[in-house]
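The complex appears here without one of its protein chains, the remainder shown in place.
Presenting chain A:
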Amino acid sequence: MTQEAVPDGGPKRSVVRRRRPLTFDRVSFMVVFLGVPLAVFVIFVVSPFVQALWYSLTDWSGFSSGMNFVGLDNYVKLFHDDIFLKAVRNNVLLAIVVPIVTIVLSLTLATLVTIGGSGTGTVRGLKNAGFYRIVSFFPYVIPAIVIGLIWAQVFTPSSGILDAVLSKIGLSGFENYAWLGDARTAMPASMFVMIWGAVGFYMVLFIAAIRGIDPSVFEAARIDGAGRFRTAISLTVPLIRDNVQTAYVYLGIAALDAFVYMQALNPGGGPQNSTLVMPQQLFTTAFSKGQFGYSTAMGVVLAAVTMLFALVVFTVNALTGGRDQRKVKVRR
């Protein structure tokens, strides 16, 4: 991703030399253009992040003035906190399942839209592809909290539409089934909602990536007798591999958060804490219990897990030959 910072093939940038006179225009320009955004950034983003590291080493409870340095005590306590460890496990589970299912689903749908068209010879897109694309993208523009609330209603026993439909088609066992209230189904149901919210966005991304592949590559494969399924698995996926990696990182980071969805579906952490996630626990510890030092330690763990996750994805992709696969030229 960082390679994008330097535009390739772009026109040469002009470098403003510093020996130009320091006029009022130039000085005021630099002060305002750089100073104001930086001040906002430093005060509201950088300083809280730095302070968090310090707070996590104290027993600060916020409103009282007492703040003692306790070293790594908070972290030691965290690793014996069964509820927090449960939340960590839930987050890790989310970060594994949600990205994989979302990517498989959205990649399948994107493939169907782009190369599912009938006919021989040229690889064609599907009729009405625009309609499917527009509809699938809907959830992206709906606030996540509202997605959660809608599905919470859908899952509600007896008055929710899911139980009604299931019992209508003969599955009478589901007439009054609490999807979010049963520890066995609460997590899968919550995962489903997150996936529902994400598929459309990644489908659109993958469609663009597949369209970016030189069509003659597909035609060559077709002439060599590769079926559509074969084409999708051994041609498309390797060619848009970097997009898949980016998607995996984004989705994983979203799954390590998951705060909004879980807060809408099961604000209390779900039956037996089966859907409790780290951010929820952090939020309660901080703003309900006032244990600010302890909760920022949770934040540090969350950040560490997030970084570790990104690192694992990049490493796995690099080890399995991420960049070497791109022998076929990809057209932008």
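The rule is simple: contacts are C-beta pairs under 8 Å (C-beta built on N, C-alpha and C of every residue); 3 or more make two chains touch, one makes a residue touch a chain; residues count from 1.
Here, contacts and distances are computed from a predicted model.
Participant: According to UniProt, what is the chain that's been left out of this complex called? Choose from "Ferredoxin", "Zn-dependent peptidase", "DNA-directed RNA polymerase sigma-70 factor" or "Carbohydrate ABC transporter permease".
Facilitator: The missing chain's protein name, per its UniProt entry, is "Carbohydrate ABC transporter permease".
Participant: Out of A:W179, A:F201 or A:Y248, which residue would touch the omitted chain in the full complex?
Facilitator: A:F201
Participant: Kindly note down the residues of chain A that lie in touch with the hidden chain.
Facilitator: Chain A touches the missing chain through residues 1-2, 4-7, 10-16, 18, 23, 25-26, 28-30, 32-34, 36-38, 40-41, 43-49, 51-52, 55, 62, 108-109, 112-113, 116-122, 126-128, 131-146, 149-154, 158-161, 163-165, 168, 196, 199-201, 204-205, 208-209, 212, 214-216, 219-220, 222-223, 227-228, 243, 246, 253, 256-257, 259-260, 263-264, 267, 278-279, 282-283, 286-287, 292, 295-296, 299-300, 302-303, 306-307, 310.
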